[in-house]
Structure formats: C-alpha cells, structure tokens
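Removed from the display is one protein chain of the complex; every other protein chain stays in position.
Presenting chain A:
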Amino acid sequence: MQIDRLVEGNTVVTVVKGRLDSSSSPRLDEMLAVIPDGSTAVLLDFEELTYISSAGLRVVLKAAKLARSSSVALAVCSLTPQVHEVFEVSGFSSLIPIHQSRETALASFT
C-alpha cells in the first residue's frame, strides 16, 4: 500500500493506493490520527484503492469520529466499483459523504 498526503487550501488530501487490509491499515491509522492545525477538511482519495477489508473500514470510521469531534469535515472520493460496494453494504455510504472525484469533493468543502 502507498499513502501520499498533500494539502489543497485548508483541506488535507490523503491518497491511498493498493490494498487497505489488516496488515496495511495501521500505517493509515497512524497518519489519520493527527489532523494538522488549520485544516478544515480531510479528504480520502481512494481512486487507486483496489481492496478494503473491515480493518480498513475501522480506520476510516475512527478518522470520521476524530474529524467530527474536531469539527472538521471528512469525505471520501473516487471509489472504484469494488470499494463502493463495500461502502454501500457496510452502511458507510450513509455515514460519510462520497464524491465522484477529487474536484467535486474539494468544491463541496468550500
């Protein structure tokens, strides 16, 4: 798994590539545990995420709870059909805003 982090305005964009399972999710968990000062939104870009297990969902859920408690918006974008199915079945799609692309997600934060 590869994780890239970049800042677009006041939004922290975390790009996750590859598989997010029990062996790789602790790294993402660690990265999402801190929201940089001054950030108003967190975006998880899953365009190149090929697989997410329940361990990965757990990390996303923890990040969403942290963002909510910090009054920071959190969204995910660019889900592949396989990952989108997991979000739908698990009910995460009603918990976390899902956007078609990074552009639409960033626009929704402004």
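Note that in this section a residue touches a chain if its C-beta (ideal position, glycine included) is under 8 Å from a C-beta of that chain, and two chains touch if they have at least 3 such contacts; residues count from 1.
The criterion applied here is as follows: contacts and distances are computed from a predicted model.
Considering only "Malonate decarboxylase subunit alpha", "Iron complex outermembrane recepter protein", "Purine/pyrimidine permease" or "ABC-2 type transport system ATP-binding protein", the record for the omitted chain gives "Purine/pyrimidine permease", by its UniProt protein name. Shown as candidates are A:2, A:82 or A:100; the residue that touches the absent chain is A:82. Summary of contacts with the chain left out: across A:54, A:70 or A:101, the touching residue is A:54.
Only one of A:23, A:70 or A:101 touches the absent chain when the whole complex is considered: A:23.
Residues of chain A in touch with the missing chain: 19, 21-23, 51, 53-55, 57-58, 61-62, 82, 85-86, 89-92, 95.
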